[in-house]
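With one protein chain held back, the other chains of the complex are shown just where they sit.
The letters A, B and C name the chains in turn, as written, and every chain counts its residues from 1.
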Amino acid sequence: MQYLSLTLLIFLPLIGALIIWGPWFAHNEVKIRRFAKGFGGVIFIYSLFFLAFFNPAKEGFQFEQTLTLPGGKPWLEPLGSNFALGVDGISLLLIVLTTFLVLLALIASKYSITKRHKFYYSMIFLLQTAILGVFAAKDLFLFIIFWEIELIPMYFLISVWGSGRKEYSAMKFILYTFAGSIFMLAAILAIVYYNYLQTGIFTFDLTTYTYMKAFAYPTLLGILAFLGFFIAFAVKLPVVPFHTWLPDAHVDAPTPVSMLLAGILLKMGGYGLIRMNLQIMPEIMQILAPLVIILGVINILYAAIVATAQQDLKKLVAYSSVSHMGIVLLGLGAMNVAGVSGAVFQMVAHGVISAGLFMIVGVIYLRTHTRQIPELGGLGQNSPKIMYFAMIIALGSLGLPLLIGFAAETLAFYGAFTSNVFSGFSLFDVYIPVSIQILTAIAIIGVIFTAVYILWMFQRVFWGNIFHKWRKFHDASPHEMVVLISLILVIVVFGLNPTGMTDIFGPTVSSLMKLI
Amino acid sequence: MEQFLEFFVENAGAIAALPLWAFLIIVFGQNLGVYDNKKITAWITCTSTFIGLIWSVCILFWTFGAEEPFSKNITWLSAGNIELSAGWLIDNLAAMMLLVVTGVSLLIQVYSHGYMEKDDGYHRFFSYLNLFNFSMLGLVLSSNLFQIYIFWELVGVSSYLLIGFWFRRPSAAHAATKAFIINRIGDFGLLVGIIAFLFFSINWWAASGNIYLGFTSLQPAAEYVLTAAGPVVYCLIALAIFCGPIAKSAQFPLHTWLPDAMEGPTPISALIHAATMVAAGVFLIARAYPIFEASPCVMTTIAWIGAITAFITATIAITQYDLKKTLAYSTCSQLGYMVMAMGAGAYAAGLFHLMTHAFFKAMLFLCSGAVIHGLNDQQDMRYMGGLRKHMPVVAYTYLIGCFAISGILLSGFWSKEEIFAGLYGNNMTLLTIGLIVAFITSFYMFRSYFLAFENEYRGHAHPHDAPKVMTIPLILLAIPSVFIGFLLSGKFHLPSFDKYILSGHEASAHAGHHESLMLPVVSLLIALAGLLTAAYLYHDRFKALRESVKITADNIIKTAKPFYSLTTNLWYIDKLYYCFIDNIFLPVCEFAANFDKFVIDGIVNFIGVKTRFEGWFLRQFQTGQLQTYLAILFSGLVGLTLIFVALNLFM
Amino acid sequence: MEMQDIIYSFFFYAIAFVLIIAALGVVFMPRIVYSAVSMVVAFLCVAGIFVLLNADFVAVSQVIIYGVGITIVMIFAIMLTATREDKKLWLAFKFRSLVAIGSAGLLFLLILAAVTKGFTMLSSEAGLFAVQKPSQEVIQRLAAEGTTSAIGKALLTNYVLPFEILSLLLLAAIIGAIVIAGKGKDKLINPTTAGEKPD
Partner (left out) sequence: MSWEEILIKLFNVELTHYIVLSAVLFCIGIVGLIVCRNVIRVLMSIEILLSAVNINFVAFANYTDLGDLKGQVFAIFIMAVAAAEAAIGLAILLALYRNKPSVDTEEFKELRG
């Protein structure tokens, strides 16, 4: 137990990055990859230990750790910021998801990365450090530092190894996210300063603002701070008007990076919404929940409709990500245990499923060098394995029961339906009785649209007659098999036994809801 | 003996688990290269189903002596105030359905071994088949509404896979997608209905201590919801739940997927799209009967939807020339009967018809499969004829099926008679529609029989008889098709299906029985009239008569041109949908995509472009000519100095 | 007004006149070689000005460093670049030239106004520049010893740190000049595409 150090977990990938990057490491591609995979595996196993020793019943953070400078001073004393780490059920789950998906991305990198291997693998590890830091930070300042660090490796990963308009996409991604996080910085400073005014203590410690929260924020300040947080996370999640960086970034990123982008990076937005918006200022969330819910509904339906019209396979999958993250938004807006559980579940489910979908797209792209759906067709004929893997993942994506997405969607929809945050609103002094029940029912139409675009895509890509030019399309290679089978294993296992998942984060969500 | 039967009931989940194991064995066995023998696959599949059949029989015997339904559950998912369970519920309805599903499945699996032997997707086919069996049995065993939803979607997926079995055919791929999406529309309604129902009754479930949405306590829950939600909202909830059966049982207006689903292999059409899965809708209505029953307006809607479906699809069936499509539309029509019966309160009659229909429709489909197999994939009845001489067993079993479905003395007669009896005095309009449909049914079924099996052979292929492995299931299915209606009719001191199925439903036992000879005789006469009309129009024996009277099929088509074009165009329902998709849905999607690309992303890019423009504007001062910079710098310095001097002087 | 002052001012005006003409020549002579020659003249005039200002050491340094060293550098520059189209490279008849000349004129007027009005004001009232003629005693001392020893002492006592830094600067300049002017690699490598295969 005492060997489980979150600091070590976070900086382990960084160590890996330094080892690979340094001049002492061989320039041999195979050696680099082998080392990276091994190191990623070690990190994954190490994170599993955290899961094993985690006590779900305990309230608050666990594995807490505060790093100080020699002499016991906080690392940023003048700011009142501590290098404090800790996890609860939600963040631990996302940490394990991160280590898992990074490992798979490393395995998947074999064919899609053809140049500058040292740089690539160290960037992936740097990314992992930043993401793990975001999930494990127990200090607002630390949180935002890791949040920003994550942009750097992502920028390089897209712009160096990407395809198409890669510089444009990378720049769009970094600028968009950065513009969003400025609002978050402002919001953090606002609440910290307000806390200072109230209590005379200048601190960034998260527990002060969440579990030990002593006061409610005044409405105006609260709403502004809430919106500041919300914009940052809305860009990351993404929420519909702020989503356009995502299709571009996904389309131009290489396959493993797309997997990570959809699988983990979007979850940072959802995690932030839970950690900051819901946990720090639930009373404001209560006021603004209609906004969150309406945006969630728009996300689900709008993105699904847009996805239907996409000709580019990766864009379609990207928009399906947007649509699925709408469910997270809907569940969070519900503000009850079922809804938030559904949102958390959906984050994990979507992490696995979208990674799988991007892997499938990558597998196809590797063989055909095209992602245009009309140019594909009948691929199932030569590659039944890929077809079946794709089918299971696609069915998981459309929320088939006994696959991982279903329990998440059901919980989120049920939570939203039974929520009492929203029973109509007045617009220009006219009361419009659009209750959350009606909105949820509208959102559930999304399951039809999801089926439409996913199955239509599947039909056009894998079924029908094969084109002559794809006659030599070969089936999944062992590397791809490993990645896809691992993902499918998770999809099926937690689909059959969702309780295994809810047991980890359920008590955290319950204790979180008790704060409201 | 009691304990012996208890064992089967307590482990009833094994019935569903067995096909799942078979599925896994076949999938892994094939992909890991353990074996490559088709017989092994067939044996694994048939054995698992056979054990299931025995198991079901034991369960059936248990239900004879049981007072209370048996239920066993585990928690599947819990969060906050809900706790969703999975498990099994054994009552009379479940026992009946188990028997039907396993029985028909077993025969069809045996038949499939013959039918699919030459196909290179043999193992794939059987693995799908096992997956379907697992889902269907799971659905039948479900102990609560939520679990039924889970398996509801799983049977949908199995059906999707099997319709798309020959996925290289674009039409099959298209039909599979269509079936899944239309079913998804129903699932959407079902999910909304379930969630809404749960929402209103959550306190009741929590207080009662029953498993959430359990079927055994659905009736008090429904009453609670009715008072909590009010009649209008309750009606909406019940209708939302009914959306599920509308899609799954191919009711108007979502019936259009079923005829397309005939793209799948014929055994699949027999098993899934005739006997079992499409009946799941009716099964769900039966399971959730207390919910529907509490609201008269919903019951009326259900009955009318059934009636409309029965009529529309029956009229379409008249003009079909594709043998399987005729049968598909007749399936829709018969399902319409069942749903109508359910809606009209004739609960037991609907289920009785479900059972009899499962047997004879499966048999009819298998016959058509044998014909198609024998004619090298010829499905058009215009190129058949006189097949009775070439494949007598198939012809006679088909004839039995025709008699059964038309309601001429064989099993269909008894179940239909019960439906009519239930409608009689209850709703005379529906009864009239029912009788009209009975005439049409009889007509088109015998039309197909005469076209395919009588007269002269008009095709080009060389018909050959089906192998034994295919004919034996036909014969075995013919036995219940002939006798089961009579045996369970409850007349002449025989066991009564109604009493058995209604034993747990005191409330719904009100469906009164009309004990008069008038109705059966009328229905029999109507069916015979249909037979005779078909014979007159299509049998060569009446050719001379036809020509002398000058009333032939062609003449009738000419006279009733509008009606004919209406039915050949499938009442324009499908066309309407495609029109909607092509002209509204896809353009809307395109518009949304363009909106996204040009407006939303346009705004983002505009901000970028604006910034760039500003940068460009400032950049114009950066000529790269150092001396220009110097000039600007120097003149600026001088200017500033002047300004300061001036300020100093004048201030 | 004494004779000494008149002679002094005569020398001043003569040198200043030549200096300004030579400076203008540097800028406006049509050929670069003429410019170089007028530059030498200008440097020598500056040395003369230094002599008038009692700065003999500076004047000598001026002659050595400017009049010889920098001139040679310039001559080298002219010869190494060896431009034939010298005529074309005379003046830039552009807007910036106008601006420059205008600004320079303005600046000159400004300074003129400042030194004729402002400085006298400042010097009389605030004593910022205690402008005075050097005392006769100091002049005599300087005439006797020269400034050389005084500057030498100053450089190695008070200004030893700047002096050393200056030596470093000169060293750096020498090395830098060699590095910059020395033969570099023939082909420049674009760092962004280095090591990549073309896609």
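In this text, contacts are C-beta pairs under 8 Å (C-beta built on N, C-alpha and C of every residue); 3 or more make two chains touch, one makes a residue touch a chain.
From a predicted model like this one, the values you see are computed outputs, not experimental measurements.
S.K.: List the neighbours, among the chains on screen, of the chain that has been left out.
M.R.: When the entire complex is considered, the left-out chain reaches B, C.
S.K.: Just to verify: which one of B:Ala66, B:Ile195, B:Ala534 or B:Ala631 makes contact with the chain not shown?
M.R.: In the complete complex, the chain left out is touched by residue B:Ala631.
S.K.: Name, in rising order, the residues on chain C that touch the hidden chain in the full complex.
M.R.: Within chain C, the residues that touch the unshown chain are 1, 5-6, 8-9, 12, 16, 19-20, 23-24, 26-27, 32, 35-36, 39, 42-43, 46, 49-50, 52-55, 57-58, 61-62, 65-66, 69-70, 73-74, 76-78, 80-81, 83, 86, 88-92, 96-97, 99-101, 103-105, 107-108, 111-112, 115-116, 119, 129-135, 138-139, 142, 147, 150-151, 154-155, 159, 162, 166, 169-170, 172-174, 176-181, 184.
S.K.: Write the list of chain B residues that the hidden chain touches.
M.R.: Counting over the whole complex, chain B touches the hidden chain at residues 618-627, 630-631, 634.
To be clear about the criterion, only the chains that are shown with their structure count from here on.
S.K.: Centroid from C-alpha atoms only, then distance chain A to chain C, rounded to Å. What do you get?
M.R.: 66
S.K.: Could you check chain C for residues that touch two or more other chains and list them?
M.R.: Residues of chain C never touch two or more of the other chains.
S.K.: Please name which positions on chain B make contact with chain A in the complex.
M.R.: Contact set of chain B toward chain A: 31, 75-82, 149-151, 153-154, 157, 160, 164, 167-170, 172-174, 176-177, 180-181, 184-185, 187-188, 191-192, 195-196, 198-199, 202, 585-586, 588-590, 592-593, 596, 600-601, 604, 608.
S.K.: Show me the residue ranges of chain B that touch chain C in the complex, using the header's touch definition.
M.R.: Contact set of chain B toward chain C: 625, 627-628, 630-632, 634-635, 638-639, 641-642, 645.
S.K.: Hey, which residues of chain C end up touching chain B in the complex?
M.R.: Residues 92, 96-97, 99-100, 102-104, 106-107, 110 of chain C touch chain B in their complex.
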